[in-house]
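A single protein chain has been omitted; all remaining protein chains appear in their positions.
Chain nomenclature is as follows: A, B and C, assigned in order of appearance, with residue numbering initiated at 1 for each chain independently.
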Amino acid sequence: MITAAAEERDYLHESYGIKSWLLTKDHKRIGLLYLHTITFFFFLGGIFATLIRVELLTPRGDLVTSDTYNKLFTLHGVMMIFFFMIPSIPASLGNFFLPIMIGAKDLAFPRINLLSWYLLLIGGCLAIYAMLAGGVDTGWTFYTPYSTSYSNGYVIATGLGIFIAGFSSILTGLNFIVTVHRMRAPGMTWFRLPLFVWSNYATALIQVLGTPVIAITMVLLVCERVLHIGIFDPARGGDPVLFQHLFWFYSHPAVYIMVLPGMGVISELISTFSRKPVFGYKFVAFSSVAIAVLGFLVWGHHMFVSGQSVYAALVFSFLSYFVAIPSAIKVFNWTATLYKGSISYATPMLYAFGFIGLFTIGGLTGLFVASLGVDVHVHDTYFVIAHFHYIMVGGTMMAYLGGLHYWWPKMTGRMYPEGFAKLSALTIFLGFNLTFFPQFILGYLGMPRRYHNYPDEFQVLHVMSTAGASVLAVGYLMPLIYFMWSLRYGKIAGPNPWGATGLEWQTSSPPPAHNFDETPIVTHDAYDYAALEAAKVG
Amino acid sequence: MGSELPLFPVQASTVAASVDHLVYYLLAVAIFFSVGIFLSIFYFAVRYRRRSEFEVPANVHGGMTLEIAWTVIPFGLTMIMFVWGASTFFRMSRPPDDAPQVYVIGKQWMWKMQHMEGQREINELHLPLGQAVKLTMTSEDVIHDFFVPAFRTKADVLPGRYTTTWFQPTKPGKYHLFCSQYCGTNHSQMIGWIYVMEPQDYQAWLSGGTGGSLASSGEKLFQDLACANCHHLNDQGRCPNLRNLYGSQVSLTDGTHVLFDEGYIRESILNPSAKIVAGYQPIMPTFQGLVTEENVLQLIEYIKTLTPKPGPQPAGAGKSAQSKKLSKQ
Amino acid sequence: MQEHADSIKTYTLVFVALLGLTAATTLVATIDLGPLNVVMALAIATVKMLLVALFFMHLRHSTILTKVVVGGGMLWLAILLVLSLSDFVTRGWLPVPGK
Partner (left out) sequence: MDSHTETLALREQFETPAQQKEASTLGMWIFLVTEVMFFGGLFLAYTIYRKEFAGAFAVASNTLDVVIGAVNTAVLLCSSYTMVLAVRAAQMGSRRALIVFLILTMVFGGVFLGVKAYEWNQKFEEHHVPGPSFHLDKTTEQGPAQLFFSLYFTMTGLHALHMVVGMGIMLTLLLHAYAGRYTPEYYTPVDVGGLYWHFVDIIWIFLFPLLYLIGRHYH
């Protein structure tokens, strides 16, 4: 804890006691509540991941039974996707920084913001109840009719948990959209917004437009399971493929809910640590919105072998390539931003480098799975697993950690130990690649997903992957330790340790309860280092 | 396979090679761009590293030419991927007209295969080398998926309807069959082997089988279930004459048409009033629960024999080219 | 802040129109128009929706942003329906079971 010497009362010391946190309407405190919650869910999901990897060391299922294994990968998916990845950056870092970055005192609806956190918590508790009561074994995709008629797991509790967490996500998105439209400080025009705000805005669009569809899908799933209403039941004329359409209508865009905020973080990091405006600002900004919109047109590429008509497959494959373009634009623009910059190797920047590299691999392998002929072979194999982990872990997780390191001094007022942080970034990068790169090969060789036992010839690659996972686990534990250490022993950070331009760096660290002593007036574009320098000199 | 670590699975079907060729192209593009990005980042990071704490580089805001270039060029490259991938996919989706059929039924957690000649196999499928084979598949419970990596082929197997896949083996050997759609506890044990045999070995294997062909079992069922009481094999019955119908377009009471294929036959047995042939009454009872998926397949195979094979002449039957109208005068 | 008040007369006229359209759609449904029955039912429902949205919900006085939000919602509903139907409508075009 920071000593009482702080002159001004910052948001951490504005009031005290557990009640002042649980009933807070301060977006910064709610951001921290989210941060703790999702960290818990991350490590919970991580434990499942570890068990999965240990089980897969040998071709025979000798550590846990098949049923347990199936529950492990289901819970890993459910925890990581619905309770960690989706809320991760927007609800924690976004919540904390989006209002500050646009010069607002708070989000438009602070009470709804707090409600969102409680909804996530309730949803998470339901999922944990399902886990403790006996688990759920449908896979995070809940495909019917397995989930409705055959599974013995706690599908209903998990489904309701996701339903409720979905409302948390919807309300966060709604709050962000209204805030960006109505709460910007004077002079903060759309094209002066930091790119982190743009990408969170685009994310919010997806949350608002997509999440209701997974909500109704979960309602139908639960109704089907409880009341046997037959909506997806072939025996009554229902169509299980309809479930897949409804599911992926949300769950494909959900991938962009997870990665877009990460892209926003990377734009901030690249700019700050090269001391230059992001190359092609408008292209990067609009590509976020383009990804959000185009992301809704491609869901059928998860269903190329599902019994969907070949013509629909054709349409979805074609559209899928359109969404590749804005992602490529971002990568090229970030790389170009480095050109003639003043590049610092601070820890957040290392994560940014890691993100660009891994996201590039993840994105390019996405072209493989979007290609109809190739997807038939690699669909539902480890190739797909490797692909989306390169996006989710190599992408979002890297960006999340990068962002956390970048804004940690602002949130807590303290610096973390730089050497330790660099070591952890390196460990995570190496561990990640060792874990997931072999899975591309495994997948192409034909190793199917969700297999408890596997043929002997795949063992070598699985062992490599498990070895990587243990490195990765160590890498993830390190920040947990040194971040806690820094709260007490870290160097005092000062308002702007990185020399960055954003509004969040113009206020004190940690920020005061209402973010700014007086409403800021914005006169420059985002990332305008030259103007900042000129002002300093003048 | 053995001890060395292969990077590519065996190519054992006609499609496998073309999928791999497309993958080489994709790999080339992927390697080109990722290496390009890695090298640029590395070079910039070293060349423009921060030399003093206070340096502020000049603003560079962007360049339209560059933006257009790196939008248009990747788009062109991806369109090649799309067209190439789609044409491969269409080849995979359309079995050759003359391909013999094997029926596959998936259930938790086994594969049941039925050859037209009557042989049945569990978790194994014997195939002759060089012969294109079409699989018509359904599931008795949840969704499964028929995946043969060596053939680069995969198709979901759904309850309540038929799906199709096909392949033409090009290399004798023993290949993995996996279920690749998660289907419950023993999903990872819903595996089997595909044996590709020299044609003469295959014939020998076939003749080792017992029991009648699928069609003859179906004929017996057709009598036992009293189908023939209404479906006379002339035009006198209360129900449509099933001769010469397979593969043709049939007009329905609501004025639409439907292709008389496996799916329609199946639906008509299990849910007879869904699509009534024009000129007939919905009098047929459902056989849901009275017949198993296997029985349905036998009946289908029998009904198919009521339509003579087109023989060597081109423009194969079974396609819309041969459109017959059926209605009672 | 009371910029959106329409007169009671306007609201009443809209209300009467809505009742009339309800009667109309019920009657039209009993006449056999072939495929046009569906079109008529949806057309009348859409007109009713527009009346409620434009007058009762004051959409015609609303900001452009609000109109964009409403239009976006409709567009996304259309995306959901049209792209899903691109599967269900084209099934069976290729004369191969399950394609």
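We take it that a residue touches a chain if its C-beta (ideal position, glycine included) is under 8 Å from a C-beta of that chain, and two chains touch if they have at least 3 such contacts.
Bear in mind the structure is a predicted one, so any value in this text is a computation, not a measurement.
*Asks:* Quick check: which displayed chains does the absent chain contact?
*Replies:* The chain that is not shown touches these displayed chains: A, B, C.
*Asks:* Decide which residue listed in B:203, B:223, B:273 or B:292 touches the omitted chain of the complex.
*Replies:* Selected residue, touching the omitted chain: B:273.
*Asks:* From the list A:86, A:208 or A:401, pick the residue that touches the absent chain.
*Replies:* Only one listed residue reaches the unshown chain, and that is A:208.
*Asks:* For chain A, which residues reach the chain that was dropped from this view?
*Replies:* 104-110, 170, 174-175, 177-178, 181-183, 208-213, 215-217, 219-220, 223, 227-231, 235-239, 242, 245-246, 249, 514, 519
*Asks:* For chain C, which residues reach the chain that was dropped from this view?
*Replies:* 1-2, 4-6, 8, 11-12, 15, 18-19, 22-23, 25-26, 29-33, 37-38, 41-42, 44-45, 48-49, 52-53, 55-57, 62-63, 65-66, 69-70, 72-74, 76-77, 80-81, 84-85, 88-89
*Asks:* List every residue of chain B that touches the chain not included in the displayed model.
*Replies:* 254, 271-274, 282, 285-286
By our rule, only the chains that are shown with their structure count from here on.
*Asks:* Going by the stated contact rule, which chains contact chain A and chain B alike?
*Replies:* Both-contact set = C.
*Asks:* Measuring from the mean of all protein Cα atoms shown, which chain centre lies nearest?
*Replies:* A
*Asks:* What whole-Å value do you get for the distance between chain A and chain C if each is reduced to the mean of its CA atoms?
*Replies:* Using C-alpha averages as centres, the distance is 36 Å.
*Asks:* By the touch rule stated above, which residues of chain C touch at least two different other chains?
*Replies:* Only 92, 94, 98-99 qualify.
*Asks:* Which residues does chain B have that touch at least 2 chains other than itself?
*Replies:* Only 93, 155, 158, 161, 163 qualify.
*Asks:* For the complex, which residues does chain C have touching chain B?
*Replies:* Against chain B, the touching part of chain C is residues 92, 94-99.
*Asks:* Considering only the defined contacts, which chain A positions touch chain B in the complex?
*Replies:* For this pair, the touching residues of chain A are 61, 66-67, 70, 137-139, 141, 143, 145-146, 149-151, 234-235, 237, 240-241, 274-277, 279-283, 304-307, 310, 313-314, 317-318, 321, 324-325, 328-329, 331-333, 335-336, 338-345, 353, 356-357, 360-361, 364-365, 367-368, 370-377, 379-381, 441, 444-446, 448-455, 457, 460-461, 528-530, 532-533.
*Asks:* Residues of chain B touching chain A in their complex?
*Replies:* Interface residues on the chain B side: 1-2, 5-9, 18-19, 22-23, 26, 29-30, 33-34, 37-38, 40-41, 44-45, 48-51, 55-63, 66-67, 70-71, 74-75, 78-79, 81-82, 84-90, 92-93, 108, 141-143, 145, 147, 149-150, 152-156, 158-161, 163, 176, 178-189, 271, 288.
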